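Reviewing the structure listed below.
Removed from the display is one protein chain of the complex; every other protein chain stays in position.
Lettered A, B and C in written order, each chain numbered from 1.
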Amino acid sequence: MLMTGRQPSSSEDELFSLIEDDGSVAPDGRPPVLSEVDALRLFRALLQVRLVDERMMKLQRQGRLGFYMQSMGEEATHLAVHALRPSDWVFPSYREPGAAFYRGYSLKDFTNQLFGNAEDPIKGRQMPVHHSARSANYVSISSPVGTQIPQAVGMAWAAKISQKDDVALVYFGEGTTSTGQFHVGMNFAGVFKAPCIFLCRNNGYAISTGYQHQTASRSIAVKALAYGMPGVRVDGNDLLAMISATEEAVARARAGDGPTLIEAVTYRRAGHSSSDDPNVYRDPNEPKEWERRDPIERWKRYLVARGIYEEAIESQYRQEIGEEIVAALAHAEKIGPPAVETLFDDVFSEVPVELEGQRQELLALPRYVSPHGGS
Amino acid sequence: MLMTGRQPSSSEDELFSLIEDDGSVAPDGRPPVLSEVDALRLFRALLQVRLVDERMMKLQRQGRLGFYMQSMGEEATHLAVHALRPSDWVFPSYREPGAAFYRGYSLKDFTNQLFGNAEDPIKGRQMPVHHSARSANYVSISSPVGTQIPQAVGMAWAAKISQKDDVALVYFGEGTTSTGQFHVGMNFAGVFKAPCIFLCRNNGYAISTGYQHQTASRSIAVKALAYGMPGVRVDGNDLLAMISATEEAVARARAGDGPTLIEAVTYRRAGHSSSDDPNVYRDPNEPKEWERRDPIERWKRYLVARGIYEEAIESQYRQEIGEEIVAALAHAEKIGPPAVETLFDDVFSEVPVELEGQRQELLALPRYVSPHGGS
Amino acid sequence: MPVFNIIQAVNDALRIEMRRDSRVVVLGEDVGKFGGVFRATSGLFEEFGGERVIDTPLAEAGIIGTAIGMALYGLKPVPEIQFADFIYPAFDQIVNELAKFRYRSGGQYTAPVVIRTPYGGGIRGGHYHSQSPEAYFAHTPGLKVVIPSNPYDAKGLLLAAIRGEDPVIFMEPKRVYRAAKGEVPEGDYTVPIGEAKVVREGRQVTVLCYGAMVHTVIEAAEKVAADGFDPEIIDLRTLLPLDTEAVLTSVRKTGRAVIAHEAPKTCGYGAELAALIAERALMQLEAPIVRVTGFDTPFPYSLENEYLPSPERVAKAIRDTVRF
Partner (left out) sequence: MPVFNIIQAVNDALRIEMRRDSRVVVLGEDVGKFGGVFRATSGLFEEFGGERVIDTPLAEAGIIGTAIGMALYGLKPVPEIQFADFIYPAFDQIVNELAKFRYRSGGQYTAPVVIRTPYGGGIRGGHYHSQSPEAYFAHTPGLKVVIPSNPYDAKGLLLAAIRGEDPVIFMEPKRVYRAAKGEVPEGDYTVPIGEAKVVREGRQVTVLCYGAMVHTVIEAAEKVAADGFDPEIIDLRTLLPLDTEAVLTSVRKTGRAVIAHEAPKTCGYGAELAALIAERALMQLEAPIVRVTGFDTPFPYSLENEYLPSPERVAKAIRDTVRF
């Protein structure tokens, strides 16, 4: 009898990468067309994520910031959005700030959000790192993992129904592939040929839970088969490969050929969040292993090989970004919390009578000074 | 770049069958060992489902029964349970009464359940066809589809934890593979190597929704790949193939090799339920097509080819079953509804004070005579 | 004016709005060619095609999740959940996502999805074709909860819901889907969300109800009126936002309140009504507030008529309360 799955087909397990160790591009790799300007712009974008992360974690450790989540080692996956148009939509999880920055979300808004202050674009409503940037078509982040997946499919499908050629790109971690949301989203996308790109950052961990406790599937990419869509395993630390795979998926989507699953194979070098201590559950040497495969160093080698890397440019980027961060922080820390009365806005399009009553009730109390206010 | 799923591998699409058109067994098919007694017992079991269905639908049409669901054409899938031991557990959906009968559930209990009368084993608590037969290790049926899937995995996993070699067999339709429950159950089973057999009756329809609106997957069996378990497509109208595939899966499970997904390819010849009119959404010729592939006729040809079919035996079976049905019905229709006070039992292990108060409140009212009582 | 039942009224509202606004799409299990298991979307597939009347795979989380995405993009999805009992696989999408999108994004994103779903008992559906989960949704800030009791309101409220800017759980009383008939104006009109309706004026006791239970209460009122009792009946129509003015005005007038619903008693919507009255009209009360509800058990099959509040139980509550 034929038992599907007994013989792993080696082709499905292959990892697509383009940038070789020395920074050159694999000879038969058909790399994407990338201008020098874009190559450098991407370099700056990679650096920005890294530098912001470092700074915010430090702040968190100093007790000046409530909570933070780093992306160290996964920055290249964020910049897959280079393959999109501004009118396309991104449905992020919490670990792709670089995608927001690259689409125009400012460091100022970012920082105000972390502080939940009166200038926070989402009015202090959510924990740090739960951004929302309408102008960047970067959809509101939610903590419950996976919920964004069917939403992205719905948006993509709506574009198709509306006869627009916008596509959706949705991010999630490999842990999130275990949720029902992943399954129903993928399945709907397959049936409706929704122009949606599923980008799974397989960083090996879901908090403390390793891949082998998450699924017995030999890869994430192979799961695409269950939904009649193509799946591809990409070296997630290779930005050129990420852009290439995403461009191909976007082209398919825009051509009406439906969705694609991209598994970006990478590694979560830092803890899950500022609340986590990864040394409890994994060998501290494991992340060290992955330092060698750092996506930023790799991109640098690519720039060098292309002959467009200059140390002066890197220093300049670092300095500019550093100054921007300092300025954004100085500003954000100055701003107080949102006004109390805003607590009752945006529940509905208008404030219902009863809720207005609750607002008046709260405002009538002696103003309670929050010990955390604005930080 | 390698895109998994672009090239359907033909082997995964092949359909496993054993009984040839003339009733002979495929020469290299390695059929299961089946005694003559069992072969005839299975024949009787097939007939029983068909005859019960016909009779109950008639009753429903006469307004004597509230609701009914037929299995016409899918009876062979029920008897996959032949591959189990009595101590194994079955987690049914609503369309496998034959599995219950074969494990000892009596026609009397079955009929009392349909009538929800005072002798209904589940005390008139659920709609018709939602059986529960503890003595047959046939778990309580629930309407929300798919919920039984992770439950079956949990039971199988518990057996493993308890160092028993019991296995679970869980039934569901192809429509149900779209639910989150299917996904999370399959995924847990893969990770924990739970001794669970997933038996999907792919009968082509979920109420009015055809396979192509349900999933873009080229088969249900291929979905097993996403969970690192074997999947197999079996001719669901070929009882010998069903038993063979299930035996193989059970052997794997008991040997500690984990779960298997079996796709039984079959067809729902009747309406979804007594409330359905399939002619609204499908060509009436379509079910006719499948009459030629009737699983009972096929089994009969197998018996003939094996030289153990006798018309007299068939008539005897039909008569016995017919009489049993008549007797069970005569009894069930006589019995009134459960006593009012039973409404409050079994919510908890003991009736809490407040609930006892509600019971007394109801009992104090003039007895309301239910217009539907007991039918 | 044509006489419609609730199914026809819902169908009419959907057709009107789909003609008027090309952003409106309907999606769900079997809503297409089949027209829905209760036929509420009958004929829409033929008129508007498969891109706007969409048969989905069997996954409520997918139906609501994708509807949210559609709404974010600017469509006006009206998903159907085949039975309210099957809404729970979508519960996360509803309470954590749909309800909170506007708030959590600081007003940047909104998802005005209108979820239609038949609810309630009385059709011999047992545990899983009879539930009344309205209290779960009324307890979830960010959702509006609308429950019509008759064809006129069903059409007008559904049109108002689809035209609104907020997510709505629109629960349809399936027991009276066909039984509740009434004149329904042709063409366009809306019934404002958030306004209750006095169905019967009376002086002695206020009876609060909604959905199918309105008919039970009217039957009870007729019984007791024959004995000289004079209840006032309020059909809430919208549970959230509640028309508190209408409720309190009536209770302050009558000094007595009876609340009827099908859902289990504990933490049902009736608890909120009783609490509201106990908070704001306590001093006008002349009798305890009585709830006539489903019992605190799962919904049964054979004994559903014993489980459901009957006209007799409501009548008894009215009598006891007035005589208290």
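Everything that follows uses one rule, which is that contacts are C-beta pairs under 8 Å (C-beta built on N, C-alpha and C of every residue); 3 or more make two chains touch, one makes a residue touch a chain.
Quick caveat, the model's predicted, so the values are computed rather than measured.
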Visible chains in contact with the missing one: A, B, C
Candidates B:78, B:130, B:252 or B:359 - the one touching the absent chain: B:130
Contact residue for the chain not shown (choose from B:187, B:203 or B:244): B:187
Contact residue for the chain not shown (choose from B:18, B:156, B:303 or B:362): B:156
Hidden partner interface residues of chain C, rising order: 85, 88-89, 91-92, 95-96, 99-100, 103-104, 127-128, 135-136, 138-142, 240, 263-264, 266-275, 277-280, 282-283, 285, 287-291, 295-298
Residue numbers in chain B that touch the chain omitted from display: 89, 91, 120-123, 125-126, 130, 132-134, 139-140, 142, 144, 147, 149-159, 161-162, 168, 180-181, 183-185, 187-188, 191-192, 345-349, 352-355
Absent-chain interface as seen on chain A, which is shown: 66-67, 116-117, 120, 124-127, 130, 142-145, 175-176, 178-181, 206-209, 213-215, 275, 280-281, 337-338, 340, 342-344, 347, 354-355, 358, 362, 365-366, 368, 370-374
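FYI, only the chains that are shown with their structure count from here on.
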Longest centre-to-centre distance from chain A, chain (CA-based): B
Whole-Å gap between the CA centroids of chain A and chain C: 40
CA centroid of chain A to CA centroid of chain B, Å: 44
Contacts with two or more other chains, residues of chain A listed in rising order: 180-181, 183-184, 187, 191
Chain C, residues touching no fewer than two other chains: 56-57, 59, 61-62, 89
